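All protein chains but one are shown at their positions in the complex.
Entry: subunit A
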């Protein structure tokens, strides 16, 4: 039976590889066909569905069309149909459509922002769309990255998106850049485009893309999203040389200092809702179209005030538009004396990773303070049968993930104290803060029954003593038993162990306090492969 399953899997995987190769070949063939069609502007008027009558030739002659086989209109016949609904908008019109057709747009990142942005720009008839991404499609992308589908899991994001876009609009050109952007490869990619969309997901690439757009004179539409919020910026608009104060501000003008690396939260860590990132990507496409069809900035140095649009799904109001300044006089990139140049990019002397800092995985505990998931599992096996009111008898396991994650899945018998509470600053006015602790001993029961509310108030006298409510709770729950700490990946757990020891929870060395290496990810890999991966 196992052999049958293995054989079938191998066959399927072989077929998928062949199918993928065929799709790539088809993409390339279609690309060539479109280019050839564009090179030969031959298009027939289908007036009657048959041959040309003499009277038709005569009328066409009067109209000045020498041959009925030559397209006398600025757009192809099918383009009037395809773009008809936007062509009749006064803001677009024929000129706007021609501008779209003659513009090339580079979309960096084909994820939650890039997918909707690319779909709307392809739909609108932008002549050339370049896609940059070095990632492959993963299952956890599908709730928000709207061009990728379940059967594309494992395929390059650029290929998957191109596949969808070609079926949406086969009449425009798509260029694939299956790579991660870096200071060395970026200038050669950017040069070929008129406008850039930043749809990436980290600070280093945001600064790199903005710097390059200033140096190469491209307008940049930059968007981002996390959890329930998004930000949208139109930068370097109008695009002017560094030092020209009539140019639009760049990313460094708005955010001159990158956030500390350890505070940067990714969508994987912080979460994001599909429509939230989707709305930002759609707005990027909209702003890109506005920039493309309106070239008034080329005529006059007067342009509208640059703005930062904030979207907050639960905000009242949900949208806020911030009026920005013009270029920052001391900006490192777009001012008169910039420190950023194309030479510093290509030589590698400008290190974006260094500028933004690198959040190294925590490694702050000594080996004696850490156990592997397997070692912990052995401990658990000996105590599983003697769970006392849902808790292991001879030790305490504290899970420091946030409550919402703990509620998704947890190791039986673990107690939840969210890291945000352990890490919470000691407040001078903590009266509004609530602390709650939950146990997962009986997941089927109402969690409220297990929630042990701990008084969050810190009295005036305690203010400087760093006595947090969880300290009292742990003293009470753990007595003198060893304390194991677990988190999602094995970083927060180490910080927690340090904090626990600082708070005296190791009872001057009498009690073992340590963490489980690699967290619940390690637990899934080495112990319980059915433990949910999210």
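Assume contacts are C-beta pairs under 8 Å (C-beta built on N, C-alpha and C of every residue); 3 or more make two chains touch, one makes a residue touch a chain; residues count from 1.
What we mean here is this: contacts and distances are computed from a predicted model.
Chain not shown in the complex: UniProt lists it as "Molybdopterin synthase sulfur carrier subunit", one of "serine C-palmitoyltransferase", "quinol--cytochrome-c reductase", "Molybdopterin synthase sulfur carrier subunit" or "WD-repeat protein". Note that of A:101, A:148 or A:206, the residue touching the chain absent from this view is A:206.
Shown as candidates are A:105, A:147, A:161 or A:277; the residue that touches the absent chain is A:277. Which of A:94, A:265, A:343 or A:359 touches the hidden chain is settled by the complete complex: it is A:265. Checked against the hidden chain, the listed residues A:181, A:225 or A:468 yield one contact partner: A:225.
Interface residues of subunit A facing the missing partner chain: 109, 111-113, 199-203, 206, 223-226, 229-231, 254-255, 257-260, 263-267, 270, 272, 277, 280-281, 308, 310, 312, 314-315, 320-325, 328-330, 420, 424-429, 432-433.
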